[in-house]
Structures are given as C-alpha cells and as structure tokens.
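Of the protein chains in this complex, all but one are displayed in their positions.
The first chain written gets the first letter, and so on, giving A and B; residue counts start at 1 in each chain.
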Amino acid sequence: MTSPLSKKAPQASSAATGSAEQPRTPFGLVERLFPICRSITGNGVRETLAILREYLPELVVHEVPSGTPVLDWTVPAEWNIRDAWVKNEKGEKVIDFRQHNLHVLNYSTPVRSWFTRAELDEHLFSLPDQPDLIPYRTSYYQPNWGFCLAHHDRLALPEGRYEVCIDSTLDAAGALTYGELLLPGSSQEEVLISCHCCHPSLANDNLSGIAVATFLARHLAEHPRHFSYRFVFIPGTIGSITWLSRNTETVQHIQHGLVATLLGGPGNFTYKKSRRGAADVDRAVAVVLRDSRLPHEIRPFSPYGYDERQYCSPGFNLPVGCLSRTPFGEFTEYHTSADNLDFVRPEHLSQAIDIFSQVSNVLETNRYYRNLSPYGEPQLGRRGLYKGVGGGTEGADWQMAILWVLNLSDEEHSLLAIAEQSGLPYRLIERAAAALLACDLLAPVTQSSK
Amino acid sequence: MTSPLSKKAPQASSAATGSAEQPRTPFGLVERLFPICRSITGNGVRETLAILREYLPELVVHEVPSGTPVLDWTVPAEWNIRDAWVKNEKGEKVIDFRQHNLHVLNYSTPVRSWFTRAELDEHLFSLPDQPDLIPYRTSYYQPNWGFCLAHHDRLALPEGRYEVCIDSTLDAAGALTYGELLLPGSSQEEVLISCHCCHPSLANDNLSGIAVATFLARHLAEHPRHFSYRFVFIPGTIGSITWLSRNTETVQHIQHGLVATLLGGPGNFTYKKSRRGAADVDRAVAVVLRDSRLPHEIRPFSPYGYDERQYCSPGFNLPVGCLSRTPFGEFTEYHTSADNLDFVRPEHLSQAIDIFSQVSNVLETNRYYRNLSPYGEPQLGRRGLYKGVGGGTEGADWQMAILWVLNLSDEEHSLLAIAEQSGLPYRLIERAAAALLACDLLAPVTQSSK
Partner (left out) sequence: MTSPLSKKAPQASSAATGSAEQPRTPFGLVERLFPICRSITGNGVRETLAILREYLPELVVHEVPSGTPVLDWTVPAEWNIRDAWVKNEKGEKVIDFRQHNLHVLNYSTPVRSWFTRAELDEHLFSLPDQPDLIPYRTSYYQPNWGFCLAHHDRLALPEGRYEVCIDSTLDAAGALTYGELLLPGSSQEEVLISCHCCHPSLANDNLSGIAVATFLARHLAEHPRHFSYRFVFIPGTIGSITWLSRNTETVQHIQHGLVATLLGGPGNFTYKKSRRGAADVDRAVAVVLRDSRLPHEIRPFSPYGYDERQYCSPGFNLPVGCLSRTPFGEFTEYHTSADNLDFVRPEHLSQAIDIFSQVSNVLETNRYYRNLSPYGEPQLGRRGLYKGVGGGTEGADWQMAILWVLNLSDEEHSLLAIAEQSGLPYRLIERAAAALLACDLLAPVTQSSK
C-alpha cells in the first residue's frame, strides 16, 4: 500500500550514497541530490552543500543560529527527521517516509500516538485531481504534523485505529545553513546568482537550478572575469532574507543578478524581469534569448515567485530577475512526486548553463565606445573590414554589425543597446567592436568620462 | 397629420405636471423632466432646476443677465415660447408645438403671417433618411424661425397657403439660468461634475446625465468626503463659458472633473480623456471601467464634444474628461424624437451612478504610501495577513494585493498606479493598503514630504 514509485524514487536510507565515481555532469548532480530530504534548515541542506563542495571546493557553508533576528523575521528552530510512518492495527506501515520523503509534511512536529481514521484524516494531504501523486506540503511557521499521500491511497485507508510516528526534532539551539561562493573578478562589482536549496525530492524545483548554478560557477571559474560572481545556495525566502540581513554592505556591490530555478523541465525559457524592468540584466537576458532563436517568453516583474521577491523588495530594489523554463504553478507536476528525475531533461540543463553563460558574457563585455572617426564613415576597405569574415549572409551581417557599431558608438549606446537596436546578434556586435578597436576606430569610454 | 407619437411623447401643455408622489428614482426624474421645453435660456431651464431642488435642496440657481460679457462671448437674450403652429387654409393645424416641442426650431424668433408652400419650406427641417423622426434643430446665434417635422409629413404638405404662428419672445433684459451645488469636503480641492441641461424633450441627451449627476450628488452627500464636489447643471457651451467666466478663482481648486452625458441609452461606456491625457481622473475612470469587466472604450481627447471643450481649452486645461455610453452622433436616435423615454434604460442610469461613485471612491482614497518594512518582505504570517480573506481565487488575489502594495509603496506609486500595474481591482488594492496600514507596515506619505 504505497504509491507507485519510479525506479528513481528516493529512499531516505540511500540519501548520502552518491558515488564520487559518477561523471560530474549537471544531471549526475541532480541524481545525487534527489534522494536527500531537505528543508529550510537541518541536515538535508548540510548534506547537499557537502556534495556541492565536491564540485565547488571554495564553497563556504554558513550556519546562522536559530533565533537570530533577520530583517523582519527570525531564524526558526532547526528541523531534522529520522523516520515517520503510519501503521494500521495489524502493525503494517500504510504510509512510510522511507519510501518517499514527500510523505511527511515538511517541518512536522514530533508525534507518537494512536488516532482514529477520522483524527488521522485531519493530518493527511492529497490531491483529488491528481490521485496518483504525492503532494509536497510544508508548515514552517505554524506548528503542525501531517502526512502527504496519493489520493487513491488515502481513500483506500479503512476505518480503524492507526499508530502514527514522526521522529523529528525542532531544535531552538540549531541553525539555518546556506552555501556561498565568491569568484573574485577584477572588479569589486558583483553578479549574484541565487538558487533555493530547501526542497526535498523535487528534481526540477530546484535541483535543476542548483545544478545549473554549480556548473555555471565551474565554467566561470575557468575564465578571467571583470565582475566578481557570488553564488548563493539558500533556503527559499528565509534564506535570502537571512543572507540579505547579513550582507547589507555586499548588496551595494551587486550590479546584476539572476535567480536560477526550474531549468530542467519541459517548456520554453521564461524570464521574469527585475523590479526595475529595464536593468542591464533584463536587457541582456532578453537579447541572449532572442539571439538563441529558442521560443521564449519575457514577463514583467511581479512581487510573487522565488527569492527575487526579497532582492527586489523596495528597500533593496536590486536588479535581479528570475530565469526559468515553465514557471511554478504552470505545470501539473509542480510540487508533486511527479517532479522526479524523469521530469528533468539533461540537455535542458546544458542549454540553461549555456544561456546563463551567454548572459554573463554580455554583462562582461557590454560597454560604451566612442567612434574615433565619427565624421562620415571611415574607409573600411583599406583596413580590411569591408569584406565579410565569412560568406553569404554571415558576411552581410558582419558588415552591418561594423556599420551599426560605428554609427552608434557615440558614448550614448552600449554594445547591448546596439544589439537591441540593430537586431543583430550580440556576439556579432561584440566581435565587430573588437575588430574596430583593433583598427583604432573605437576607444572605450572610461567610467569617469562616461 | 402629426408624427406618430409614442405614449410617452411630450406635450408642452403638460410640461409642469410632474407628480411629487412619484418614487424618487433616476428614471422617475428623467420622466418628470422630459416634457419640459428647455433651451439655453428661459423658463424651461428654471422649471428644470426647480424640480432638481426637490432632490437637491442645496442647489443654488444663478441668473446671469443677458448681455453680460462672458469670456469671448455674450450672454444672449432670453428665449421663451408659449405656442407655435402651422395651419393650412382650412385652419387645421398641420404642425403643432403642443404635440411635440421638438417641432419648433429652438430659439425661433416670433412670427405670425401667411406663407406659400414654397416660402414655408425654407423654414422646415426634416430627415430624409429617417423620415418618421422629428429632428432637433437650434439657431441660437443666427436669428431665424422654423419648424422641424417628420420627413413623411413634410412631403405630405400640399401646395397652398399656410398661416404660421410662433409665439416666442427674445428678451434682452432676460437672463441665462444655471444650477450649482457644492458638497463641501474636508479639503478645498474640488471635483467638478458637469452636465448640460439645455435640450428639450431628449431623454438620453441629456436628462440621463442630469439624473446621474443628481443621484450621484445625493449619494455623495451621505458620506464623508475628502474632496469638495461641485455639480453644475448648465446650458451647453454658453453655460460652461458663463460659469468659467464667473469662477476663475474656483477653477484653481478643481483637481478632477467629469462631464456626465448620454448615460441612459444602449451601447458601452465610452470615456473620452481630458486634454492632459493621463490625469488622475483619466486613470481612475480607466481602472474603474476595467474593474467593472463591462465592455467599454477609452478614447483620446478631441476638442469637439460637450462642455469638456471649454474646461479643456488651453487657458484652463482642467483635468476634465467625459463619461458617456455611445457618444453623440454615433447612434441613429441622436438629436431626434427617437431619443425619447423608451430609449433610456433605467438600469443603465443605476449602473452609471455606480461607476461615477466608484470613480469618486478611487479619487478619494488614492494616495501614496511608504512601506515601513521595505527590506525584504515582512513576515505576513505573524500579522495574520498570510491567508486570504476569502477562499480560492479571491484569497490568491488578496495575497497578491498585499504583496503588490508592499512592493510598490516606495512613495513613487499611488494606489491607482499599483492597481494599474498589478492588474488587480482597485478595491482590493485599497483594502490591502488598509490592512497593511492597520499593521503599521505602511505609512501615508504626507503632501509636504511627497
């Protein structure tokens, strides 16, 4: 009497058995992290971050004591769970946390007692419209206990008495745990990449975001950087609030930021703009998605969603958007046991890493130039810039990129603005600017003169 | 030989017989006012205002002497009419003002003489395309006399001689009459509601506007008000010009204004923006109509129309729009005997009063707030704001309203702006702000600090 589990269904007992011999791929990381029972505090997050440190040795793990005031909130007691089950009168487990860690209401208080069927039912959560799926439910701030199960299984529970065990702890002397990685660049100005790491066995939400952020960090670490990149792996809401409360100085260095989430499932890329609406990061993501020729959607800011809610609160108003595929609540697998390893497509993780990497490239290379030969067009032929670098359309686009960069390099248009206005790929605009710079036809505009 | 008249067709002889026992409904008011032969001056307006004083005892009636210079104009001689007819050689009345007061060209000069059929014809007005309807025609500023009649009736007039009588007076020692009601609020800042009261027996144009304004005033009088509300019942064009010329001080207090007209006929609400185009009243009407979910249309300002032409002349440039249903000239009954009591729907009057009332509510409650906990989201749960006030979608909208108000209360966004940006109903935004204010999460921004 358990849910029909896929072969990849998590079993709490195997939570920490990820093998270091696995090839270090984004999807491999998702597979290793999937079985762990995470929450907004506790050992599940610590275990997750310990695995991430295998991929990112410089990752720093922070522990913030329960009870610490953080902005308008307080760090809650730390929750841990060893086991949980419901037995019938025959002593048979009818619900078993060890079969699937979604079975327990996240942050359930400890309980060990007998209940009637009716009493038990008040602590059960299921989805009548999706009767085969286990829902994901939490009760962080209202003390409660409960079990989540497939609706079919719930209906099949006969009258009678049930023994309930939730072997959990809520430790007021515990801590909230988060991970932070700083990749220093040549500038103190920072790009923030944030992902939530508080969900138990849900693959798309948000092991996909964790994997993309991890492999993006590994990629960026290998290249010179203008910006410093700060990656935070935090529990949702309370984690970003905790981080913000401890980093009011750091926050002032953040020039651009993205929340990374829901990047492995199906559906098109969807970008939700920052509260500012036309921040460079908003424009950069829009241009990169445009250039990708992938179908995608750009949405305005709204104050609901992931941790961008906190970064974009009016007091901070950071230029942080949220890049995902199909947003939360818009796919039927959302917050159910169907958000499993089968739901995440390895190639979507790679594609997302590429898109984030391209956004980083735009932010890194975007700047203002001044045309040093602004009166009429300079004679391109004698500088070898008249013919295209390739043949056909590429050549025509290259020629147009040269002309656009020359025409708009008036100290008022960034390369990003030129890519937007010309409709040409950013990479082509960037290369055209490099070629013109090499010919002494452009000069970068320095911050002070800009 | 008269037009086919409906049972409700006006008879000048019964003009002042409205019964006080009628229930005081908007449509009842329209019915009482319908038979009166109004013009831009004269006893028809006085009689109308006397009836309005039964509904609005504080209404002040102003008399401005003929010959008074008003802006670029002069108050004309006062026109009154006792009788008018055309008789054939047998002495039979073939056109009779007492059958319908549209039969006489409004502002006709007095005449008593015999004319040939051809001579008479030069003074007849009819509608070949709508041969059953009597047109409404005026000649305020070019002395003339004439009769309006159904085109079928005109064609049926045989050759012969006709005796014509128009028993009218044009009194250079007369006056222009208008009504004005001030509902004082806690502020000297004013909202202007203007409607024209110069048309004879036309029900939609503009007894509908008069009835809506009257019952809106009764409604507002019963509630506390921030703004003072000024209602003017004026003859079209010359009336608003006269009022403006006498109120150059008052005009400076007008913060918002609406012309109320054509509110009883069929068709969707149509709002014509003020000359400013994005005045608060323009935005408030747009949001109220959006929230109503009624089909409607928003149009840009144009310098033709009703008295908004005068209020929005460049010297005054007041934020006054015009709210109607189907605009003038766009329905076939316009300015004909078909604009009768059958054409006005009582429920449309009520709906219009409700819309005006909601616009008033937006203007009254719209203000700027400051989020007192702007760093991250405040913890709503411990303040009882996390769960919705109702169930289902209402709850989700309520939660979103709370988040939007918190996010945008940065002293830069009014509640109206938040309603616009969030797409949520203004009333929900208003209630969310009230709830947050009660929790000390918001503070109103005072005028001086704003």
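FYI, a contact is a pair of C-beta atoms (placed from the backbone, for glycine too) under 8 Å apart; a residue touches a chain by one contact, two chains touch by 3 or more.
Quantities reported herein were computed from a predicted structural model and do not represent experimental measurements.
Asker: Out of A:L29, A:L71, A:L408 or A:A435, which is the one that touches the chain we can't see?
Answerer: Checking each option in A:L29, A:L71, A:L408 or A:A435, the one touching the absent chain turns out to be A:L408.
Asker: For the full complex, which residue in B:L244, B:L323 or B:L428 touches the chain that was left out?
Answerer: B:L244
Asker: Please identify which residue in B:L71, B:I298 or B:C439 touches the non-displayed chain.
Answerer: If we include the chain that is not displayed, B:L71 is the one touching it.
Asker: Considering the entire assembly, which residues of chain B contact the chain that has been omitted?
Answerer: Given the touch definition above, chain B has residues 71-73, 141-142, 237, 240-241, 244-245, 275, 302-304, 309-310, 312-317 touching the missing chain.
Asker: What residues on chain A make contact with the chain left out of this view?
Answerer: That gives, for chain A, the contact residues 371, 373-379, 381-382, 399-400, 403-404, 406-410, 422.
Definition applied: only the chains that are shown with their structure count from here on.
Asker: Suppose each chain is reduced to the average of its Cα coordinates; what separation in Å results between chain A and chain B?
Answerer: Result: the chain centres lie 56 Å from each other.
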